[in-house]
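This structure is in structure tokens; I'll ask about it shortly.
Excluded from the complex is one protein chain; the other protein chains are retained at their positions.
Chain IDs A and B follow the sequence of writing; residue 1 opens each chain.
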Amino acid sequence: MRLSPSPRGPLLKPGAVGWAKRRRRVPTTSDRGGHGASRLSPPYGPLLAGMASVVSCLLISTLLAAEIPQNERRSGTAFMSRDTQAMQEDDRANPGMLAVLDGEALWNQAPAGAKACAGCHGDASSSMKGVAARYPAFAEARGRPIDLEQRINLCRTEHQHAPPLAWEARELLALTAYVANQSRGMPITAGMDERTRPFVEAGRSLYNRRQGQLDLSCAQCHDDNWGKRLAGSVIPQAHPTGYPEYRLEWQSIGSLQRRLRSCTFGVRAEQLPYGAPEQVDLELYLMWRARGMPLETPAVRP
Amino acid sequence: MTQALVNVPAKAKRGEAIEIKTLISHPMETGYRHDTNGAAIPRDIIHTFVARYNGEEVFRADLHPAIAANPFITFFTVATESGVIELTWTLDHGEPVTQKANIIVE
Partner (left out) sequence: MGERGPTESSTRRHFLAAAGAVALAPIFVRPARATPDTMAAAIREVVGEAPVREGKITLELPPLVENGNAVPMTVTVDSPMTAAEHVKRIHVFNEKNPQPNIATFHLGPRAGKAKISTRVRLADSQKVIAIAELSDGSFWSANADMIVTLAACLEESP
């Protein structure tokens, strides 16, 4: 992994033209040996060529800022130390597996006066295969996408007549981890449904929007500076391939929404409340951005 | 609900040193953390872990707050005879947690 020297000034200079060019050099019209406008006689030719190259730089850099090339995408696992990777790889050592175990017990436990999850869905290892990989998914009942936690609570309230589980409650994390674990190894397919398209785009805008006192967008760190270091930690690409995940910092398992809220806090922006539609839109965009990558739940992260 | 994940080989050869892996969910609250009001969160850890093989103690660990949350402990023991390996975690507060595993020794 490349180490970059600690920046002496701000990590990124807002507004600087071509700051996204850091990763690859964008060819400009002048590189291509003076086609088109530069063939005009001076001063118009070179001037127009110059302007065109600046505009194309801006356009290309905006486009480049939008996505990491598919073949350069890496899960957060690739950015961790060997020891943390080993923690994730061994199911007997992965602390996230405790939540999966918990979830298995809850799956088979009937709430008062209703069926257990198993009562309708049977054996999760077959019925839940592939489910987490396509979440957040469009919910007819809500007219918009919902994430897996919301889906579980929807089942609880509508079909089990039980109160919804609180965000980040042990039981909700356990059930979500258990269900998501059934899709481990399967490629992420979220955001492929046409009905989710406008919400994916909404999520994309949020991802690219600068926010907070530090005035940073998700894209600036995770699209343009992944692999570099921020205060001793390597910046990952932010693919939510292993949620709910066991984060060493939290000393417990936690959801993607929790992670997004802590990122927001990190740039000193106002945190979105749990379950906010914008939060789910962002979740959806991130999962769509990670499409095709295998699910790893429960992941271990530093 | 304190969950424990225990891995004991189902079968072993007599005299072989087998590895036992254990993982238990517990916050291992150090007693040095403070809540948002500034009040100290009291210590609450697993302080002792014991492994008994057909009743005889074969391994013991005295744990302190410096052991990470959701304690992971692996150790070795000699497969002497078929029977039950019993693991017990004793907590500062609450009932001890016990998990048993059967082993066949040939």
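Details
As a working rule, a contact is a pair of C-beta atoms (placed from the backbone, for glycine too) under 8 Å apart; a residue touches a chain by one contact, two chains touch by 3 or more.
Quick caveat, the model's predicted, so the values are computed rather than measured.
Screening B:41, B:68 or B:84 for touch with the missing chain picks out B:68.
In the complete complex, the hidden chain is touched by one of A:147, A:168, A:223 or A:283, namely A:168. Although one chain is not displayed, chain A still touches it through residues 80-84, 86-87, 95, 168, 230-233, 235, 248-251, 254, 258, 261-263, 265-267, 302. Where chain B meets the omitted chain, the residues involved are 16-19, 30, 32, 36, 53, 56, 58-69, 71-78, 80.
Here, only the chains that are shown with their structure count from here on.
Considering their complex, residues 1, 3, 5, 7, 21, 23-25, 27, 68-70, 72 of chain B touch chain A. Chain A meets chain B in the complex at residues 92-93, 95, 97-99, 101-102, 105, 251-252.
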